[in-house]
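Apart from one protein chain that is not included, each protein chain of the complex appears where it belongs.
So, subunit A:
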Amino acid sequence: MSATFMGMPAFPEAARAATGDAQLRHNLRKATRTIRDKRAAVVEELDDWAGLRAAGAAIKNRTLRHLDTYLERLEEAVTAAGGTVHWAADAAEANAVVTDLVRATGHDEVVKVKSMATQEIELNEALAEAGITAYETDLAELIVQLGDDTPSHILVPAIHRNRSEIREIFRAKMAEWGVPAPDGLTDDPRALAEAARTHLREKFLTTRVAVSGANFAVADTGTMVVLESEGNGRMCLTLPETLISVVGIEKIVPTWADLEVFLQLLPRSSTGERMNPYTSTWTGVTPGDGPQEFHLVLLDNGRTDTLADQVGRQALRCIRCSACLNICPVYERTGGHAYGSVYPGPIGAILTPQLRGTASEIDASLPYASSLCGACYEVCPVAIDIPEVLVHLRERVTEGGGHAAERTAMAAAGWVLEDRRRLTLAQRAAAKARGLVPRRLPGPGAAWTDTRDVPDIPAESFRDQWRRRESGAPGRNERKKRGGRR
């Protein structure tokens, strides 16, 4: 992942711009609340959700512990079924493999079923450079592509757009990419969907190569599994002659039976549905039925490094349901773009800095893009302790130098707080200066006083008052005294 997102401002800056955009905040609040409530209702229906969640986490953990074994098994199974497996260490390798494969077919167009992995490696851009046009067929992805935009949500990439914005995009851009939008297109959801259907139908029927991702890859049988809601993905997976699937190495599950757990966890967590509308599976090639050539590109791109980190590796359990995005109060106010990565929200805040490292400003700021409220951990269907990983990554950032002034301040605060005598002296000094504290603070304190009043510093700390009481010294009756207005 890089080009498009490089040069992104650090999270706080991007977030400030987003919080100031009233339309964006309105769109986001409406969308996340709707899905959030739906999810809560269907999860509530199950009496064994906690057990399912634990099972999901356990299967993923076991798989990750023996990932090398399962990867080899997968390769064998895919090969035996008539597919070809390619290994890609990073984005550049993966893009090169896919580009060569498309070139070899002699075609210069591909249809795509929504895939985060290909967004992560920026495949569309790489293909474009090679003169190959990639058509996104997922409705939301199509909106993003036509709008020359980047996705801002895992599941609903165009979550930041409302209906009238979508109509404008369709009217302005569809003709450039194929079948134009019909005259007099309204912003009625049905009309919009129909326009997209007509536009896409032509692509499905004429394009000979497809690129997909996969939600799961079953090691035992070499089967890829995609879950989607529109049926467009199924078109991509069945109509073309050549199918190229780009899949992160962490997407493996050992056996077909393991899907039982995830096919319950995923739809409920992501779209709030009891069952997923379109679940497609494909295993190698079948003569006379579906694509006659199948390639699986297994993508590392920072995943084995992530796996090596004892605390951080749990992020690889993620099944990209987006429940953590929908519940996150920070995401709700900033949208996905502020995270500067295809993985936004809480999972993005822990996954991206692990896949890309924390060298750039945006990546070093991501572990701090959370108030650590814990809501993400609570909803995560595979129990990823996102707050734990956030703090762990913050340690990595501070150890890598972090912010010099903050480091000094933290060390000083630590020094004062470590010793009660030093703390007492600091408290007394603060109490003495209490009359001097202005209503609006300078420096980092301004962040506080811009929108909030500061509490008054009381004349005496609790410990000083306690000492006086214990020594029986006469003095102001601390019980009557109001230490501090709030």
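Methods note: a residue touches a chain if its C-beta (ideal position, glycine included) is under 8 Å from a C-beta of that chain, and two chains touch if they have at least 3 such contacts; residues count from 1.
In this text, contacts and distances are computed from a predicted model.
Chemist: From the list "CRISPR-associated endoribonuclease Cas2", "NADH-quinone oxidoreductase subunit G", "L-lactate dehydrogenase complex protein LldE" or "Dihydroorotase", give the UniProt name belonging to the chain omitted from this structure.
Modeler: The UniProt record for the chain left out of view names it "L-lactate dehydrogenase complex protein LldE".
Chemist: Which one touches the absent chain: A:41, A:104, A:410 or A:433?
Modeler: A:410
Chemist: Extract the touching residues of subunit A with respect to the undisplayed chain.
Modeler: So the residues of subunit A touching the missing chain come out as 11-12, 15-16, 19-20, 25, 329-330, 333-334, 367-375, 377-378, 388, 391, 393-399, 402, 406-407, 410-411, 413-414, 417-420, 423, 427, 430, 444-445, 447-448, 450-455, 457-458, 460-463, 465-467, 478-479, 481-484, 486.
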